[in-house]
Every structure is written in C-alpha cells, then in structure tokens.
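Got a structure for you, written out below as structure tokens; questions coming shortly.
In this view, the complex is presented without one of its protein chains, the others remaining in place.
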Amino acid sequence: MKKIIAILFLLVLSYGIYLSINSIPFGVSKTKVGNYYNLNGVKDTGANNIVTAVVLNYRGFDTLGEVTVLFLAVLGFSTILFTMKKKKSDNMPTPPSLILSIGCKFLFPFVLLFGIYIFIHGHLSPGGGFQGGAVIASAFLLFYLVKPSEKSSKKSFQLIESLSGMAFIVIGILGLVFGNYFLSNFLPKGIAGKLISAGIIPLIYIFIGIKVGSELTGIIDRLMGKNNEKQVK
Amino acid sequence: MVYYIGAFGLIIIGLYVLMVKRNLIKMIIGISLINTGLNLFLISVGFIKLGTAPIFSKPGLNPKIMVDPLPQAMVLTAIVISVATLAMALALAIRLYEHHGTLDMGKIKDQKW
Amino acid sequence: MIYFTIILISIMLLCGIIAAISKDLLFAVIAAGMASFITAILFVFLQAPDVAMAEASIGAALVTALFVLALKKTKRSE
Amino acid sequence: MIINILLIIAFGGAFLVYLAGKISGKLRNILSIIISLVILTLIVMLQGKEIEVNYFHFFNFPLMFRINVLSWFFALLISFLTTLSLIFSLNYMKGKENLDFYYLMLLLVNASMLAIVLSGDLLSFYIFWETMSWSTFLLISYNKGKAINAALKYIIMSIAGSLAMLLAIILIYIKFQSFDILFISTHINMSSQNFAILIFLLLSIGFGVKSAIVPLHAWLPDAHAEAPSPFSAILSGILIKMGIYGFLLLFYVILGLKILLSLNIWGIKLNYIFALLGAISVLVPSMIAIFQTDAKRVLAWSSIGQIGYIAIGITIGSSIGTAGGLFHLFSHTIFKALLFFSIAAVEYRTGTRDLNKLGGLMKKMPIVFIGCLISVLGLIGIPLTNGFVSKWLIYKALFLNQNYFLLFIALISTWAAILYGFKILHHIFLGQLSQEHIKVKKAPLGMQIPIMILSFLVLLFGIFPGLALKTINKLIVNIGFKSLSVNLFGIVSETGPLNIINIFAGLMAILLLIIIVFKLGKKKTNIKQDDNYAAGSYIPIDKYHFTSNFYAPLFGIIKPLLIDHIDNFYLWVANRIRSLSDKVRKIYCGNVNVYVIYIIGFAALLIILKIGLKLW
Partner (left out) sequence: MNPVYLIIIPLLSAFSIPLFGLISKKLVKFIPPLAMLFNAVYAILLIPQILKKPIVVLMGGYSLPFGINLFVGPLGIIFTGVIAIIGFIVSFYAINYIKEGDKEKYHMLYLLLLTGATGAVLTGDIFNLFVFCEILCISSFALVADLGDKRSIESSVKYLIQGSVGSGFMLLGIGLLYGQFGTLNMAHLAQIITEKYGAAQSIPIDLFIPFVFVIIGFGIEGSIFPLNAWLPDAHSSAPSTISAVLSGLAIEIGLYAIIRFVFTIFGITSILPALAILGLITLVIGEITAFAQANIKRMLAYSSIGQLGLIFFAISIGTSEAITGGLFQFLTHAFSKALLFLSVGYMIYRTKSMEISSFKGIGKKMPFASLAFLIGSFSLVGLPLFMGFSSKFIIVKSAILKNSTLFNILIMVVLLCTIIEGAYFFKVIQTIYFKKSNNIEIKKAPATAVIAFFILIIIIIGLGIYPNEVFKILQCGATELLDKSQYIRSVLG
C-alpha cells in the first residue's frame, strides 16, 4: 500500500523535475558569474586552482560555515556516543593478519605524506583542505586497523580542531583589520604557480586540512569503539 | 542530458528507500544516495561541452572555455555537509540499537500523537 | 565517449537499485559505495577534478568505512 | 483629572493591598476598606460632572475616559456594592488561605469594572472588559473542587463573547477611523442598515455572554454557586449589569433610539426579538429556580430571571420602560446582594447551604432573617419595597406599549418568583429547627452591618423612589428619551400616577383592620413548637422536618421544561471538539516513513495543483 503511494508521488515529482529540467540545457554555459571567476580568478587571488580561489576567497564565508558544520558534526557525534555504555559482548578484535599489519605499517607514512601534499598544494593542483584531510583520515583508518587497541587521546583531537577553527577565524579578522573586509586576501599574492603564493589561501587550507583530518579521525576513532571504556559514565 | 537522468534517478531511488524501507541503516543509505545524486546534478549543471577543468596547470590555457567553478565550490561544501549528517545519523542509529534492540522504524513508534 | 558515460550511469543506477533492494546491509553499503565511486569517475568526465577527489576520498572511502563500522555495532541483516 | 487619580488608586490600591497582605492580614483588611471608601467618596464627588480626559496612546489610538450621568450611576453602584462586600468578607473569609490573592482579585475586578464604566472609547472599554473577565476567572476558581469547571466554562464563554466584541470594535474602527463612542454615535447614520445590524449582533453576543441572556447563560448558575459568597454577591449584583451597561451603550448611545427601532431582519424588529429573549430568560430560569436544592443556585437562576426583566424594560424603547429597567437594575443590585449576604451569613454559621438540611433559624439569627425577608419581598415586588416600584414601571410600559404577550410572561414569572422566594424563606428560617443547629450563634457584627444597610435601602427606595428616579430621569434624558415628571413619592403621568403615599395609607388601613380582628378573637394559647401530636402519638423531634421537595405536583407538570437544553448543547459541543482533537492528533502517527510520505506528497500536491488546475 505504502509502496504504491510512494511510487505515485515519485512519478509526479519526477514529472515536475522533468518540466523544470527543460529550461536548464546541458553543456551550455548558463552562468552569469562563473566566467568572471575564470577570467580574473588568478589576477584577484593569485591561485592557479580557480575552484580553490572561489572556495576560499570569493565565497570564503561559505567555507567558514562549512568548517563549523564539520566541527558541529564531531561535537554532536561525541555527545550522542558519549553516554554509551560498554557493550558486554565486545569480542576481542581479531588480531590483524600478517600481510595487513606489515602492509599498513608500510603504507601509513606514504598515505599521510600524500594527504599533506594535497592540502599544501591546494591552490596549485586540484585538491585542497577537505580532500587532504580525508586522505589523512583514511591513513589513520589504516593505522587503527592494525593496532585496534591503540589509545589516542580524544582531548588532543578536540584541541587541534578548535585551535585550527579559531585560526581560520583569526585570519578572517586579520583580513578585516588590514583589508577592511572580513576574510579579505591581505597577504601579498606572489607569483601565480609558486608554492608560497595566493595570499591567505595556502594558510587557510593548511589549517582546514589539519582540522578535517583530525575531525574525521576522531569520528572513526570513536566509532571503532576501542577506548569507549573511558567514556563510560 | 544523460547526467540529469542519472542524477535524478539516484535522488528518486533515495526518496523511494526513505519512504518504503523500514530499517534505519537502509534509510541512512537512502539519504547518502540522495546526497550523491544531488552533487552529480549540481556539477552537471555547471558543465560546458568541450570545456576544460578550471585550473591553470599549464600556462597556455584559454579561460573562456573553462567549466563553471561555482557549482564545484558548492558541491565541495555539500559533500562535507552530507558526511556530517551521515556521521550524526550513524551515531544515533547505534544509540537507537542500544536502546531498542532493533532498527526497524516500524516498531519504534512510542513518540506519537 | 558518450556511450561510455551512458554505460557508467546505468551501472551507477543499477548499484543504487541494488543498494535499495538488497536484504544484507553490508552488500547494500558496498553497492552505495560503488555508486558514489562511479559518481567520482563521472565528475572527472565533467571536468571537475577537485570534486572527484573529494567525492572519491570522502564519499566512497570514508562514508563506506563509517557504515561498516556502524554495522559492526548493530545488526547486519535487515 | 479626578478620573485618572480615581483609577490609579483603584488599580494601584489592589496591588498595594496584595503587598500589605504579605506584611500582615489586619493591615491588608483595613487598607482594602480604606481604599474602597476613598473610591466611593471620589465617585460621590464626581456627581453631575461631564469630564473627558485623554490618558494614553496605544498604537497612536487615543484612549480616553469620560464620565456622564450613565457612567456615574453605574460607578456609584459598583463602588458601593464592593465596599459592602469587602466589609462582609472581612469576617466571612477569616479562616480561609491565600487571602492576599482573594483581596487582590476582588479589588482588581472592582477597578476594572469602574474603568469599563468610565471608559470613553471602545478600545479601552474592550481592554478593561478582558481584564475584568480574567480576574473574575481567577476569583471564581478560588475555592477549589467544582469551582474549577465552573470557572473554565465561564472563561471560555467570556473569551468567545469578547472576541466577537473585538471583531465588532475593529469593524467600527475601519468604518469611522476612530474608537471614541461620542464620535461614532454622531456619525452612525452614515453607515448602511446591514452594517448596523452586524454591529448589533456581534456586540449583543459579547454583552449577552456577560449579562447571561438565555442562549448564553450556561456559565452563570455554576459560577455563582461555586464562587466565594461575598464575590458571588458582586458577581450577580453588579458584574452582570456590565452586560446591561454594554447594551445601554449599544442601543442608545451608539445606535440611538431612531436607528434601534428601525433595525429589522426580514421584517421582525430586532428590539422585539431582544425583548422576547428577555422574556424567555425571565420565565424559564425562574421555573428552574423553584426546584433547586442549593440556596446559591436558586439565587443564581433568579438573577438570570431578574436580568430578563431589566432586558425587557430596556428594549421596549419607551421612556417609562427604560426608567423601569434601570430602576429594576438598581433595586435588583440591592436586594440580590442582600439575599446573597444573608445566605452567606447562614452558610457561615451552619456550614451548609443545602435547603433540605436547614430550617427554623428565625430565632437563632433574627437580623439575618429580617434582611432575608425584606429582600424576598423586594424580589417579589410587594409594595413599599423598591422591587414594587420597578415592576410597576415595567408593567405600565408594557401595558402602554400594547405587547400583552410580554406582560403575560412577566406576570407568570413574578408568580414563579413568589414561589422560590417563599421557598428560600421557609427552608432556611421557618419550619423546625433541626438538631445540629440548636447551638447556632447570631451572625457576627461585621456581617450584620451590610445586611442592615441594604435592608434599610430596600425600604428607603421603596417608600421614596423619587430619590433614585431623579438621577434615572436625568440619565434617560442624557440617553435621548423625553423626561418623566418625577416627585419624591413616585411618577406623575397622565395614565395613572404612581404615588406611594396612598398605597402606604391603604396598607396601614388593612394592617389596622387585621389587628382589630385579632384582638376581638378569643384568647390565644401559645403552643411550643415541638410538642404537637399526630394520630394521638407523640412525634419525636427528628421526624418534624417535612419541608423537603416543596412543589412536587408543580414539578410533575413542568418537568420537561426544566432540562437545560442550552447547557447540554454546550457540553455536546465540548465533547465534539475533544473527539475531533483525538482524531486529528492521530495524524502524527510516529512512523518516519509516513512522515516522509507526507513531505513528498505535499510536493506532489503542489505540482499537481500547478500543472493540473493551473491555480497560480
């Protein structure tokens, strides 16, 4: 019964969407704002990667909101799981097989390095704080697979997150102080293509990279449930 | 045009799962499908035929035929938001399982009227 | 080129349907992960490398990891 | 300027009393008496003055107070009755808890009634009308138990009424761009006929609820029975009259006599319909009052009846009728308050007010008995009491106006008034004294003073009606009727004067005759009350009590009439709403899938409406 109603409503919805799609031709440039970014993105922000320029400079306020959302997610995640009682049948995690432990131990530094590379070169090559942080998190995921009982102190993760979040806002305020606009790019833009160029973008992306990395690792760490004995109230 | 069909197909499947399936984890999968479909739709709105990626990796790139960077900025944010919602949903699912012993939303109905 | 994308999109929709229907949650999670991975590939075709990396690393890898870990704590089957 | 001071004292005094109550009970009692006396003197000083003062701007609407003869007449009644009831409640409420709240609310009700009567524009009228209703609500639910449902019924009906009034006030504002009553009354003839009818209907709902005209009277019996007695004296003494004041305002100040008489729906004149409603609300409640066992319920139903009288008097539209209505309002306030005070005194001493259990208190509480006797005489309308004067005026007006049907109904309900008047008197004071009331003491002095004052007033205005009629005459002229020639003893009018002197002389003659016959008769032997025999055997004392269900045969006849259909209708509506809300809340059924279906369904609905019906 519910299935039929659901399918009916979805049909009507898809017909509505089909109607509105007609006015959005595929592949034709529809934007009035996008070309401006492409044309003088490099000139304004000094970053080769226009997407990073848009993400951090033109629409930097969105990314500030974005960072708060992630910060919120970790907060909510820990409040909900904070009061979890230790499950009695938490079977001892099977010891990792030889290949897994050797492989992980070998791969961990390289994946970590790759993640750091991504968010340092955010303004030059594709990639940035979020992608770099995710790669770091997957590096730590590998690390946890190998040593499930590893105790990583949550307090340190929380501090890193809040510190890097505050750093982002402080850079914004500095922009307000120097360039009399919040989040304005007050540092010298340097030569496009060089590593130290594009003003505040690399700085912010480094902080975001660290923040996203620590946050996603925190989530995975809590979910692994290794050390939730400490949380038991 | 195919991308739109793909994107909205995913969204419709996600909505169908949300409406019909009773298991909470299956619903969360539905939500993640919706988000993926949405991101695909946003990017395919900003695509220009025969356009190049909006990055000046090589010096001689013509900015006029570059793809529109704005939807890509939006999608970056949307992906992270969907991860955030997903993490919260999974945490709640775990606590719900701990409280109710089951994840069947059909049976968890004491918050009504 | 165009046929390749059609095939990819149809596989993606297929993965979506499998994720929707299958009883075994782990299989559904992997199918959803597969769908988002194919989306990452499509993003590359749509000239959006940044988003492709983000979707691949977050959407495919981490979300699936989260789901698997969550499944470990709750019940596997429907 | 005096009006501002008056109202500041009234409202400020209420809160002052509450604070004083926190310090000490005695201080609070004295302070409340002083405040009510100050208000009374201020109002007496305001006699005959026509002041208009603009005291506040609410959303740039000027709010103003205005005093004229009409408002002065009501203000005097309000403050006088509140002073008496305060004196009365000093003793009556001695033992009870949270008295600060009681005195605060009593003075607040008094202050808001004064403000209603003195308010010059409809908005401040409405504001103080609402403050009166919510403070009355808090006061009615004062003694817990059944009073809670009574208060809830009261507040719901009064909110419904005042919302209808709010609608009318806003319609008036939109038509005339001002709330000032005088401004409206001068420009009323600009508006169309059905606008006047709409205003008439809406405002009469609002005032009808407060003055308990028949279809809207359901709250009054419970509210009066359950409210604390001194407050139920105010409630039926003056608070219902606020509705009548509203009607006076509506009929004669806003609409004016000429328009009022011209208003008709499909040919039937509106004021005739209203008079009919008044007649029904005289007849049916009086009948119901006969068969009540709780003393205060009898009084409550009789209040509805007497209000019906006043309504008939006012809506006839002739100067004598209105004078009769106003005089009846005046006299009803006095003798109904007297009746409530005496019942309260009885209840204070004996603890119960169930008529079947009381009896024979005549010797125990003589002053209360005299007070009750005089008030019942006034209620019935025996000559030499103020009830007689007002009934005479109303009957003359009905007679002159040739609507004999109303005259007939008024007479029947006077007959019913006699029945339940005598029932109260007999059940409480005459008959046998039941055992547990043997050691009942006299009513305390604090209660006897108001009873004495009021019974004196009943007789005073009975014998010299001219005192009140002079101000009422001025009042009628103010409203727009032609004045009556009034002298100290009654009204000189071409079709048979009302002159108390010759009635007084006639009564004296009859009294003399009775005494002579009595004297000539054979020696009287006095028999003690409790040594009478039946069929030769001595009746033990506890068998004496035979005054239970009094008018049994009459009860058989009009039993179908007594089922209060209107009350049942309100209960039916309340149950309908409760079952509806039980069904409606099932919408939120707790299942997330269904909630998501609601969301997508709403989206589909919007799309269908757009594509299918091209709505937007």
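Chains here go by letter, A, B, C and D, matching the order in which they are written, and residues are numbered from 1 within each.
The definition used in the following text is that contacts are C-beta pairs under 8 Å (C-beta built on N, C-alpha and C of every residue); 3 or more make two chains touch, one makes a residue touch a chain.
Fair warning: this is a prediction, and the values are worked out from it, not measured in the lab.
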List the neighbours, among the chains on screen, of the chain that has been left out. A, B, D
Can you work out which residue in A:Leu75, A:Leu107, A:Leu145 or A:Leu203 touches the chain that's missing from view? A:Leu75
Subunit B residues touching the omitted chain (full complex): 11, 14-15, 18, 24, 27, 31, 34-35, 38, 41-42, 45, 70-71, 74, 77-78, 81, 84-85, 88-89, 92-93, 95-96, 99-100, 108, 110-111, 113
Sites on subunit D contacted by the missing partner chain, in the whole complex: 57-60, 98, 126-128, 130-131, 134, 137-138, 141-142, 144, 147-148, 151-152, 155-156, 159-160, 163-164, 166-167, 170-171, 173-174, 577-578, 580-582, 584-585, 587-588, 592, 594-596, 598-599, 601-603, 606-607, 610-611, 614-616
Residues of subunit A in contact with the chain that isn't shown? 16-17, 19-20, 22-24, 30-34, 36-37, 44, 57-62, 64-66, 68-69, 71-73, 75-76, 78-80, 82-83, 158-159, 161-163, 165-166, 169, 172-173, 175-176, 179-185
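The working rule: only the chains that are shown with their structure count from here on.
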Quick note, more Cb pairs in contact for A-D or A-C? It is A-C
Quick check: how many Å separate the C-alpha centres of subunit C and subunit D? 78
For subunit A and subunit B, what's the span in angstrom between their mean Cα positions? 15
Junction residues of subunit C, two or more chains touched: 48-51, 54, 58, 62, 66, 69-70, 73
Touching two or more other chains in subunit D are residues 593, 597, 600
Can you list the subunit A residues touching subunit B in their complex? 2-3, 6-7, 9-10, 13-14, 17, 21, 24, 26-31, 33-35, 37-39, 41-42, 48-51, 53-55, 58-59, 62-63, 65-66, 69-70, 72-74, 76-77, 80-81, 84-85, 87, 124-126, 128, 130, 192-193, 212, 216, 219, 223
Quick one: which bits of subunit D touch subunit B in the complex? Just the residue numbers, please. 585-586, 588-593, 596-597, 600
Given the complex with subunit B, which residues does subunit C contribute to the contact? 2, 5-6, 9, 12-13, 16-17, 19-20, 25, 28-29, 32, 35-36, 39, 42-43, 46-51, 54-55, 58-59, 62-63, 66-67, 69-71, 73-75, 78
